[in-house]
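The complex appears here minus one protein chain, its other protein chains still in place.
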Amino acid sequence: MLSLITRRLMTAIPTLLVIILASFFLMRLAPGGPFDGERPLDPATQAALQQAYGLDRPLWEQAWLYISRLVQGDFGPSLVYRDFSVSELIAQGLPISLTLGGLAIMLALIIGVTAGLFAAVRAGKAADKMIMMLATVATALPTFVTGPALALCFGLWLGLLPVSGTGEGGAWLIMPVVALALPVSGAIAKLTRAGLASVLKQDHIRTARARGLSETKILFKHGLRPALVPVASYLGPAAAGLLTGAVVVETVFGLPGLGRYFVQGALNRDYPLVLGVVTLYAALIILFNLFADLVYGWLDPRMREG
Amino acid sequence: MSLYEIRNMAVDIAGNRLVEEVSLTVEAGRCTAIIGASGSGKSLTCLTPFGLTPGSASGSMLLDGVDLVGADAGQLRDARRRLTGFIFQQPLTALTPHLTVGAQLQEATMQAGSARPSRLELVQKLERVGLSRPDERLDQFPHRLSGGERQRVMIAAAIAHDPKLLIADEPTSALDASLRTEIMDLLDELRAEQGLGMLLVSHDLASVEGHADQLVVMDKGRVVETGPVGDVIANPAEDYTRKLITATPRLNEPSPKLVELGDVLLETGDVAVEFQRPGWRRGTISAVVDASIMVRQGEALALVGGSGSGKSTLGRAIAGIGPVTRGGVLWQGSALPERRARSLEMRRLIQPVFQDPVASLDPQWQVRDIVTEPLRNLRPDLTRAEREDLARRALSNVDLAEDFLTRMPTSLSGGQAQRVAIARAIIAAPQLLVLDEATSALDPLVGAEILMLLARLQAENGLSLLFITHDIAAARRLCHRIAVMDEGRIVETGAMQAVIDDPRHPATQRLVAAS
Partner (left out) sequence: MLKRHFPLILVLLIVMLALVLPFLLPWTYDQIDWDAVRAPAFNGSHIFGTDEIGRDRLARLAAGTQVTLMVAIAAALVSLIVGIAWGATAGWVGGRVDEAMMRIVDGLYALPFMFIVILLMVVFGRSILLVFVGIGLVEWLTMARVVRGQVMALKQRPFILAAEAAGTPSMVIMLRHILPNIAGVALAYLMLTVPQVVMVESFLSFLGLGVQEPLTSLGILVKEGADDMDMAPLGLLLPGGLLVLILVCLTIEGERLRDRFS
């Protein structure tokens, strides 16, 4: 088990490095820079700015400099938000994005697994078909449609929830989290249902049944854990999906999270900001995949040796 | 009064009557065996009364004074908990993967309401079924155990709560031949020791002889014949039973008449096959180690071994459809190159037939295209009409009518599919057939027919056969000589009867004992 973790970490670091370098060079290859405004700056100012941000040095040197600073937690200065360093922007945005994402995945797991279990127990009945229909619809609900639609309905029409900003209490979280969690919960419900349906047909369930155990005990003691294996392997992609969705939700609900900085940075060619966010996202996703691997091993001991 | 008595039982699934008019009894301390081909309803008969199939049973079923007819799900569950223990065919999948052996054995012990067993008690239960290092096993997950070990755990769990009736549904069919006798002997011992009644289900008549007291022969959902095992086998009353008995190969049946032999056709010189370890790990796994065998013109050679002995890998290397790491294959004295390096003319000489007849045929192709596939590559000189003509002849050679040409593989039975596969193998007039467990997946009657077909093709066309199998008794019906493989090596070769009479190597002894 421990060796699995160390091995995964060993591959995670080079992966991260490749992502950072690839994004770094990709951004520098782009035509146009952060100081190409509406009106061209005079060459002297341009050169001074370039020098101040180290943009006049050879690419490799810039990359090396960037990574060596990164190791010390310094993501460099933001080129657009001139008064802030990227580290400060991240420190500001990360808690919001993590809260959104964390709550959304928990909500999605609770709704999804419960709905999937319920449907599997009633396999073939009307309730099963109904739940699976709803799950399919939920997976097809893009955050950029549900986000504004929720805001329109509960914010503007009913006036129940705040439409924009963080505000007092937790009410501001409700709509963004729901919009994020909906498609993921639909997918988890479908995976749970399908996983249980196939596990309940397996031989070891018949063995348990032959022992005269109650159906509930069979379901929870012998059936549920192997049935959740597909859910666990979906957690990685789900996390990536949530981060992507967070970009939209933060834009729609005007939340100062990482996603919004990323879009702003991308549109304004703020290299250090975009690089910083991509690096962080990659690290988060890799970390989450590692977590999913651990869950995997718990669900099915055969995976622990993998 | 009998321990378990079924009278006039019928089983329906979704309105279809699949089993009817079944009557049988099991006495305490005795074993009743149900024998039948797949689809004969034998498993339905033994599992449905306890609510373990989607079907429903009607008639009269009495177990130890408990009436199973009209019992609701709760009452059936109660009967399973207290009175019965079950062993199923697939030990690999019958245990819950995420629970340790100890946890599952404990659950089984407590199923009838006993107190939580101590660790020592659990260890003793594993010891009783002959599992080595029982203390260590308790904390292991099932995937760490081999198939035979898992079946022992299944047995320990099935009797952990002192049931009255043990129901064993093909308990040894998924195991290696040499393990089967051990497991059956263990079941016999436990039965005698605890006064257990046992209902045993098998497709293989030979495997229940010497273990069962009563025999129930089933076919197409009905009982064909019932009686004491010895009586039924010595003196079968029904035609079906008689066919089944003749179809079952036995080591003590009279030797078959075999064809005369010609010169040496094929020889392998120290063939070795190694596979890379999966993943990026270094090193290799040796599947075949320096194997040398020889086949004469017109000869049938049995290549016998347990699963994992490397017999299939060697067969594939010879047929040119598997890798060879070292050594070579000689055809009438000249070397046959490896795999794709073989010329079309060389490929024509050796053709394979596989175990799973359904997977042997491309589900998307018509039988016509399947059978003529070798001709299209190996005989480019033929016209379409000539190919068609040869296809008809090949089909009639394997006793299939002409209208099979337009059938799709999914519409064929196992036996028909295997005949099509043989027709494909012989259409380009090869000299050697490599038969990889070609009869093992078939029902006994069908398997025996295929054996007869092979013997006829051999006699008529002077074909040589390499008959790869785990079943010495089946091989004896067809083969002149035998080569035994164990852990990748050829450990014994010789004339068929001589090796059976006096097996030298332990692996051979196990295989002979199991037949």
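Note that the chains take the letters A and B in the order they are written out, and that residue 1 is the start of every chain.
Definition applied: a contact is a pair of C-beta atoms (placed from the backbone, for glycine too) under 8 Å apart; a residue touches a chain by one contact, two chains touch by 3 or more.
This one's a predicted model, so the numbers in the text were calculated from it and none came from an experiment.
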{"item": "Contact partner of the left-out chain, one of A:55, A:196 or A:274", "value": "A:274"}
{"item": "Among A:50, A:139 or A:214, residue touching the chain not depicted", "value": "A:139"}
{"item": "Among A:252, A:273 or A:299, the residue in touch with the chain that has been omitted", "value": "A:252"}
{"item": "Residue ranges of subunit A at the interface with the undisplayed chain", "value": "15, 19, 23, 26-27, 29-30, 136-137, 139-142, 144-145, 147-149, 151-152, 156, 236-237, 240, 243-244, 247-248, 251-252, 262-263, 266-267, 269, 274, 277-278, 281-282, 285-286, 289"}
{"item": "Where the missing chain touches subunit B, by residue", "value": "276, 279-280, 316, 319-321, 340, 344, 347-348, 350-352, 354-356, 359-364, 370, 373-374, 376-378, 421, 424-425, 428"}
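Just so it is clear, only the chains that are shown with their structure count from here on.
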{"item": "Euclidean distance of C-alpha centroids - subunit A vs subunit B, Å", "value": "50"}
{"item": "Residues of subunit A that touch subunit B when the two form their complex", "value": "202-204, 206-214, 221-222, 225-226, 299-302"}
{"item": "Residues of subunit B touching subunit A in the complex", "value": "50, 52, 77-82, 84-86, 88, 90, 93-99, 107-108, 111, 141, 143, 154, 157"}
